[in-house]
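One chain of protein is taken out of this complex; the other chains stay put.
Each chain gets a letter, A, B and C, in the order it is written, and its residues are counted from 1.
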Amino acid sequence: MLAEIYDTADAAVADIPDHATILVGGFVSAGTPSNLLLALKRSGQTGLTAVANNIGLGDLLDELCEDRQLAQVIATFAIRASGARSSRFEALYRNGEVELELVPQGTLIERLRAAGAGLGGVLTKTGLGTMIAEGKQTIELDGEQWLLERPLRGDIALLKAWRADRYGNLQYRLAGRNFNPVMATAADLVIAEVEEIVEPGDIAPEQVGTPAIYVDRVVQCEPMPVRWEG
Amino acid sequence: MLAEIYDTADAAVADIPDHATILVGGFVSAGTPSNLLLALKRSGQTGLTAVANNIGLGDLLDELCEDRQLAQVIATFAIRASGARSSRFEALYRNGEVELELVPQGTLIERLRAAGAGLGGVLTKTGLGTMIAEGKQTIELDGEQWLLERPLRGDIALLKAWRADRYGNLQYRLAGRNFNPVMATAADLVIAEVEEIVEPGDIAPEQVGTPAIYVDRVVQCEPMPVRWEG
Amino acid sequence: MAATKPPSGLSRDLIALRAARELQPGSVVNLGIGLPTLVGGFVEPSDGILFQAENGILGYSGISESDFDPDLINAGGQPVELVDGASFFDTADSFAMIRGGHIDAAILGGLQVSAQGDLANWYVPARGGGSVGGAMDLAVGARKLIIAMAHVTRDGNSRIVEVCDYPLTAPRCVDVIITDLAVIDVTASGLSLREVAPGVSVEQVAHWTAASLDVSRDVTEMLL
Partner (left out) sequence: MAATKPPSGLSRDLIALRAARELQPGSVVNLGIGLPTLVGGFVEPSDGILFQAENGILGYSGISESDFDPDLINAGGQPVELVDGASFFDTADSFAMIRGGHIDAAILGGLQVSAQGDLANWYVPARGGGSVGGAMDLAVGARKLIIAMAHVTRDGNSRIVEVCDYPLTAPRCVDVIITDLAVIDVTASGLSLREVAPGVSVEQVAHWTAASLDVSRDVTEMLL
């Protein structure tokens, strides 16, 4: 089915239920759906699980901590090495008000990809012999140990792309791809914030980064740049 | 390291050793390194293992059967359903002169990807309850059965792209991508046949299909279209 | 009922037409090699159906034999045309789409289908081999699997059997069987006749089906 065009970010996220698992595309400032995150803040859902590369590094995902909308975060960057700066997320986390699962970046993307690609899991060496392996199955093949990593799926994905056509094909710009194309495959409802909406055919077929069939909702927004705050 | 530009397909494949495992990109006519295959025929290596989507459907991989250069083929299409046409490969296969491993297409690409991506394997449902599962490990997770598919690596990859820049970045055209980008990651020596060689920067960074670091040799050739012969 | 030849049912084109009717508007569909590729010719642009090809295309339309571009083919090697809004991707992404459950329906050919919906369509014992292509991934991954095939082999054997004796493509994967004689649903309790071809009787279909066939529904004649 083709994507539906929404007039506002608020309308696009309004019916996300409480307790949903939300995949959030982007890498700090690149390809990050900041408008959708702020809309989600205004919308006020609670008990959410957020899956994202980073939280609290200057990103607006951290804003969802102001009103304690997040119950759990699955991320690769969440706690700073130095205490010089802090985030709303860190404060809640230290207070025991939000759970955190740290996942290596390469494992996070493979878990999302497995969910989207119908795979039951992948074997990786990443995390072997570390805290990350605790409670996980290891498999020995030809005398080598591998860690079995399982699929990670979302109810919702919030993405950011450069352009969309009216069918929902997404085109990314520069390093704006990162987690977005894989997250598009791994959620039941995919909502994309874009800078421009064009006609089908205006994005060359070779330059489509996410095919239209993965995208349910598109909303055009002024991009809202954020910056890494180490 | 950047790619080396070769003057001829013959020079580019001359030092491939006998008994090498060769990944061959392409899907029948699309993105198929026909010039490199003919050069390999002229070059005369023997005892080769070929990993390819198809053999004997009008493709020039079948030409390597004329002088019995292939010891084994790992492919998704190899034996026609009807006996109305035949290929050199089929004749050798029926004679017991070449081995064949048939692999589901989605499993073949995941096995190649696992090899290129440092994964020890993936779990799939494809092939469960069929001949494909024979001799393979199945893993039960939460009461569900999965088939463990292991990485498949090549010594050499022969690819076809539309354009290369002098560093070895490859750009594909239309449906010419298919197996090429993943095979580029899964072999020790990667040789690409292209229609045109351009300057670094002439291929927009977003349109690079295979980054230069995967490509060792590039040779410009007149494309040699082949057609599916059902 | 002692017939040694099955009744004359639908042509290959009409099987394809009937299979096309099975598709939902706006759905994403993969067509197998052979008879199923004909289905594309019976879909209207207004249906908004997007055809996916394993070799990395979403959104191709007709077969265009006149103008051959070697890089623009479907999974059967046939030259195709694109619709506006089409996209290309590599084989890994294509099978992520297939295996990941993002294809609404696949229409594949069949050699045999069993009473519980097992499919055999890739390995021909008489030829000592076969070609698996993307069939196993499609059988496992497509949300709805439609098999379009001749009901009976040239030798007069039913292709619909209690248990497949050909090597399987996948167990328990088929949802609907469309043949020259009938439309049969695979249900949790077995095969259920839904429609017969014009001029073909329920009894004839049952006779040429080598598996238990529930004919208790209100069986209708196919609308073509």
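The criterion applied here is as follows: contacts are C-beta pairs under 8 Å (C-beta built on N, C-alpha and C of every residue); 3 or more make two chains touch, one makes a residue touch a chain.
Computed from a predicted structure; not experimentally measured.
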Where the missing chain makes contact, among the chains that are shown: A, B
Residue touching the undisplayed chain, where the options are A:Ala11, A:Ala91, A:Ala175 or A:Ala204: A:Ala175
Sole contact to the chain not displayed, among B:Asp10, B:Glu63, B:Asp155 or B:Glu206: B:Glu206
Options B:Ser34, B:Thr107, B:Asn169 or B:Gln220, residue touching the unrepresented chain: B:Asn169
Identified contact with the non-displayed chain, of A:Val24, A:Leu40 or A:Val226: A:Val226
Positions on chain A where the hidden chain makes contact: 27-32, 53-54, 57-58, 76-81, 83, 90, 93-94, 100, 102-107, 109-110, 113, 124-132, 162, 172-182, 209, 223, 225-228, 230
Touch list for chain B against the chain that is not drawn: 1-2, 113, 115-119, 165-167, 169, 185, 199-201, 205-206, 208, 211-214
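As a working rule, only the chains that are shown with their structure count from here on.
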Furthest chain, CA centroid comparison against chain A: C
Centre-to-centre distance between chain C and chain A (centres being mean Cα positions), rounded to whole Å: 37
Centre-to-centre distance between chain C and chain B (centres being mean Cα positions), rounded to whole Å: 29
Shared-contact residues (touching 2 or more other chains) in chain A: 118-119, 205-206
Shared-contact residues (touching 2 or more other chains) in chain C: 88-89, 95, 98-99, 140-141
